[in-house]
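For this depiction, one protein chain was excluded, whereas all remaining protein chains were kept in their positions.
Labels run A, B and C following the written order; every chain starts at residue 1.
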Amino acid sequence: MAKFLGTRVLHSGIALIGLILAVFFLVRLTGDPTDLYLPIDASLETRKEFAHKHGFDRSAVEQFLVFLKDVSQGDLGYSLRKQRPAMELVLEAYPTTLRLAGVAMTLSIALAIVVGSIAAYRPGGVFDRISSMASLAGASAPDFWIAITGILLFAVTFRWLPTSGVGGIEYWVLPIVVLMLRPFGLMVQVVRASMLGALSSAYVKTARAKGVGESAIIFVHALRNAGLSVITVAGDLTVGLINGAVIVETVFGWPGVGKLMIDSVIQRDFPTVQAAVMVTAMAIFLLNIVIDLLYVALDPRIRHQ
Amino acid sequence: MADHPILSVDNLQVEFRTGREIVHAVNGATFSVAPRETAAILGESGSGKSVTAAAIMRLLQSPPAFVTGGSVRFKGQDVLSMPMAEWRRFCGRDIAMVFQDALTSLNPVFSVGWQIAELFRAHGVARGKDARDRAIELLGRVGIPDPALRARDYTHQFSGGMRQRVMIAMAIALSPDLLTADEPTTALDVTVQAQIMELLEDLRRESDMAMILITHDLGVVADVADTVWVMYAGRVVEHGPVSAVLSRPAHAYTLALLNSVPRARDKGRKLEPIAGSPPDLARIPDGCAFHPRCRFATNLCRVEAPPSVAIAPGRAAECHHAGKVFDV
Amino acid sequence: MNFKNFSFGKYSNRWLTGAAAVAVVFGMTANLQTVQAQKIVTVVLSEEPEGLDGCNANRSTVGRVAKQNIVETLTAIDPKDGAITPRLATSWTKMSENTWRFELRKGVSFHDGAPFNAETAAKAISRTMDSKLDCETRTKSFGDIKLTTKVVGSHTLDISVNKPAPILPTRMGVVSLSSPNTPLDKLVLNPIGTGPYKFDKWTPGQEIILTRFDGYWGKKPVVEGARYIWRSESTVRAAMVKVGEADIAPNIAVQDATDPTMDFSYPNSETTRLRIDVTRPPLNDKRVRLALNYAFDRDALRGSILSKDIEHATQIVVPSINGHNPALKVRAYDPAKARKLIAEAKAAGVPVDKEIVIIGRTNIYPNGTEAMEAMMAMFQSVGLNVKLRMMEVGSWLKYLTKPYDANRGAILLQAQHDNNNGDAVFSIFNKYACGGAQSSTCDKPMDALISKAATQSGVQRRDAWREVNRIIYEDLAADVWMYHMVGYSRVGSRINFTPSISTNSELHLEEMTFK
Partner (left out) sequence: MSTAEQEAITIRRVTPWWRLLPRDKFALVAACWMVVLFACFLLGPELFGKAATAINLRARNLAPGSLENGWLMILGGDALGRSILARLIVASRNTMTIALTAVILAMLAGGALGMIAGYIGRGVGQIIMRFADVLQSFPSLLLAVVVLYVLEPSVTNLIIVLSITRLPIYLRVTRAEVMEVRERVFVDAARALGGGRFHILRRHITPVVAPTLLTILTVDFSIVMLAESSLSFLGIGIQPPEITWGLMVAQGRNYLSQAWWLAFFPGLAIMLATLSGNILSNWLRIVSDPEQRWRLETVGQDKRKPEKQGQGAGGRTDG
């Protein structure tokens, strides 16, 4: 096990370095940021002076060498846009994104497993149809549409919930519902698909012959076998959320890494983009390692290779 | 046969509604099993014997399978109309089942010990460590070496024979009164087959357990069974004590079956395979279902369903020419 | 877990009843009572400021929070007519062509206790002008103009410029003064000024808190403190004020300003136009440029895609700016004339059916994309081959500032410019002079006039700028003029505040009172 983890971490490290290199050079393809930092009316000399001072006029390779020197001294880049060290910005925004992603994913996985399993239990039945329709409708609805209509309805008309902002449980309701819709929709379909197969298998018949209750058959025997593809999709959706829930952060004003990433890309704030990608990449690599471990835990046949 | 039968199936009818036709898998099967007795249900594939076994324990997936007639009485109680909760307690404790292919019938992602212990847990007999120890003890009893260690292994880590032993361990966990074995050894090679049948016999004798053995292998029937029920096209066409039936069959199909199987004492004789192929259960021929393939078939067979002719006490055959077949 | 007698039916009922109970309880407790702190004003901005250093206070995102609230300027520009009123400087006299002497207000101290005098003022000004720092005051409003200061008396300061600066007092209205203890080598996130409110706390991504500064030299304001939050969606900002979660939303979109009791439109000193690339055929022909102006049905957009309160524009500066030429007549919508002009140009061999591309920038101003699509259709209807490409700001900037791409086609650039600094010099040089960073025109005589006007003052200065505007409008016809835009603010029922032209870049808390 330790050997497995060791090689995986090593491989991930190499991949991470490759990723940072790719981001470093690709992001510099999106043009010289000088025009974006300086006001629109800045004169040509000011632009030249600014570009020279911050090294934007140098070639990407030279900038990379400077970057390496800085990194060796522990400076991971300074955001000119926000006038703060880039990594500090990202690490400040990250807890919010992780909390949002965590709560949304746990709820949507739990719900999707229950709904998907019951739907697969009687395919074509009433529950199956309704749950598929509802989950798909939720997944394919534009999320900002749900968010803003939710605010107009529940905050403005009914005054049940605050319009936006960070705070107690009532601040979480709308953002989490919006965040959950898409992962839940996809998860229900995947759980249903894999449970359909598991429920019609021979070992379920044996379990019944042993007098095991129906819900144990669904949620223990069948679900454990359907687990593999369910975790894979859940993992991918969590990655999507780790990359930041842009819509929720934008509409509800949650300071997450999604909005930070989008703004940095649009404003060509290279250090912040690099820092954000580095942190998200580490989280995603870690998540994928955990998922691979879950594979082994869930399916013994894989364990014995 | 003398005392009250532990299981009696009377005129059981099961049909599969698929496509635009109805497949009559079981057409009035009638048989019974006495306590501590081994009843063999003999028939070619497609004769409805496996469906009968599943129907007895209400394991048929419905739709497409529908039990449309007959009754299954276990110790006097009608299994088919039992409420769900009671049926769940019945399965595994009163009747247990051993399936043919243990690899697909055992859950691949749970350890063997866990799956056996589940029986104790599901029926509230034992929990946690106690359940595990009983499982290990059962594995030992069915002849699995080093059971404490092997209990933690998974299905794919066992050989075919060993897997079947696990199935048997699972079946006898709550020492049921009746064990249904649906072709338990078909997937195994001959030597392992003998060991498994021997194991089944020992376990049965130990716990006074009745057994229904579903097979198409005459050899197994001869060695192990007390009574034999020959099924063709969803009906029991002949039944009786094994020795009597196999030595002097009273139904044309049973006779044809015996002739199509090589036996030591008829060395040199040419084998006679049965002409034609098993009937299409969606279009069962009128009269006696076997008449298209029967040597003794006469017009009567083609028109009228044969009555059940009593040959001897506890023996009968549904054949218009039972006497003629008997005297061959 | 023993599933033995766990019949399936019961399981689902228990789940449903549990969920319903939670929902009911939840509904009751959550009818949110927005506790409105008595004298604290909550302002919901459209984006989080990117820093709060006093020397960037002329950038609207920073100015809305800091300018005249935390950091103050020597002189204040009255938005209505561009007149200059004393603030930290009580009076100023012109000593020579390049030098003005300022008498500073006495008895003023910074929030950190440092005294405000000639010496600390000089230190603040030199910090702002230091090229080591990227202060927007320097890069935007001064460019290549260098300021040098000389302490004459304890509260008397001489400020001189390397080029004739007739309107130096106006320019000083843009320079906000921070405390001498502010570090010189980097921009700070916690400005220290002399204003009526001092910086209290900034929770990144969530809010900025200002509290009243008791040692303020001026009248004690009513509002005790301010809490700045930000939401990107205008609909959400409008909803927050309606629900009472915020008191003021300085800018919301026209379609959200639906409640006359709370919504005010105000001219926001922004002027929109399509900058014509006069060097590229067929746009290098004046007839085609005039045809574009006549083909533009300017009344159709007012009150539909854009607000009904916008005014037709004929030049880059809004009427309240010195140098605005009121004599220029709006070119009314006349498609027939446009087609005639195009026919004349075609007859003269101008390639009129060559592709013309409108380069737009998404979210430059509310409904900007729809406006461009409508104008494209209007130009196409008079027979011009016009396409539209909307871009994000990074790509759009490639077309805005020099050096322009050599093999670019005929470009109409969607642009918007704001100038509420009182004088036309801040706008015209950059956009029309040969050396202007965003200029697509280069007319030698006009260039001479521009540089002369920059050195003049008083009436000659105003008339010189008016003449420049006339040349741009009538002789060069270098733009398709659109509108002087308006902004919309939503003010909650708790507050007395009417937005003015400067609300777009300054929000004076001292002017607010409670109903």
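Criterion: a residue touches a chain if its C-beta (ideal position, glycine included) is under 8 Å from a C-beta of that chain, and two chains touch if they have at least 3 such contacts.
What you see is a predicted model; the values in this text were computed from it and never measured.
K.L.:
With touch as defined up top, name the shown chains that contact the chain not shown.
P.N.:
A, B, C
K.L.:
Quick one: say which of B:N11, B:S45 or B:S62 touches the chain that got left out.
P.N.:
Final answer for the missing-chain contact: B:S62.
K.L.:
Touching the left-out chain: which of C:A114, C:A374 or C:C442?
P.N.:
Among C:A114, C:A374 or C:C442, only C:A374 touches the chain that is not shown.
K.L.:
Determine which one of A:L5, A:L26 or A:A110 touches the chain that has been left out.
P.N.:
Checking each option in A:L5, A:L26 or A:A110, the one touching the absent chain turns out to be A:L26.
K.L.:
For chain C, which residues lie in contact with the unshown chain of the complex?
P.N.:
On the chain C side, contact with the omitted chain comes from 8, 234-235, 238-239, 253, 255-256, 258, 300-301, 304-305, 361-363, 366-367, 369-370, 373-374, 376-377, 388-392, 394-395.
K.L.:
Of the residues in chain A, which ones touch the absent chain?
P.N.:
11-12, 14-15, 18-19, 22-23, 26-27, 29-31, 121-126, 129, 132-133, 136-137, 139-145, 148-149, 152, 182, 185-186, 189-190, 193-194, 196, 199-200, 204-205, 208, 214, 228-229, 231-233, 235-236, 239, 243, 246-247, 261-262, 265-266, 273, 276-277, 280-281, 284-285, 288, 295, 299, 301-302, 305
K.L.:
Residues of chain B in contact with the chain that isn't shown?
P.N.:
17-21, 58-68, 80-81, 84, 87, 103, 108, 156, 276-277, 280, 282-283, 292
To be clear about the criterion, only the chains that are shown with their structure count from here on.
K.L.:
Closest chain to the overall C-alpha centroid, by per-chain C-alpha centroid: which is it?
P.N.:
When every chain is reduced to its C-alpha mean, the one closest to the whole-protein mean is A.
K.L.:
Starting from the Cα centroid of chain C, hunt down the chain whose centroid lies farthest away.
P.N.:
B
K.L.:
Once you count every C-beta pair in contact for both, which comes out on top, A-C or A-B?
P.N.:
By number of C-beta pairs in contact, A-C is the larger.
K.L.:
Could you tell me the distance, in whole angstrom, between the mean C-alpha positions of chain A and chain C?
P.N.:
That gives a centre separation of 35 Å.
K.L.:
Go ahead and note the Å separation of the Cα centroids belonging to chain A and chain B.
P.N.:
54
K.L.:
I need the residues of chain A touching at least two other chains; which ones are they?
P.N.:
As it turns out, chain A has residues touching two or more other chains at 212-213, 216.
K.L.:
Where in chain C do residues touch two or more of the other chains?
P.N.:
3-5, 7
K.L.:
Quick check on the complex: what are the chain A residues that touch chain C?
P.N.:
30-31, 35-47, 49-50, 53, 80-84, 89, 92-93, 96, 114, 118, 144, 148, 151-152, 155-156, 159-166, 170, 173, 212-216, 220, 250-255, 259, 266-268
K.L.:
What residues on chain A touch chain B, complex-wise?
P.N.:
Of all residues in chain A, those touching chain B are 200-203, 205-213, 216, 221, 224-225, 227, 298-301, 304.
K.L.:
Which of the residues in chain C come into contact with chain A in the complex?
P.N.:
3-8, 11-12, 15, 26-27, 29-32, 34, 50-51, 53, 59, 131, 134, 136, 138-140, 143-144, 186-187, 189, 204-206, 229-233, 235-236, 239-240, 242-243, 245, 392-395, 397-398, 400-402, 417, 426-427, 430, 435, 437-438
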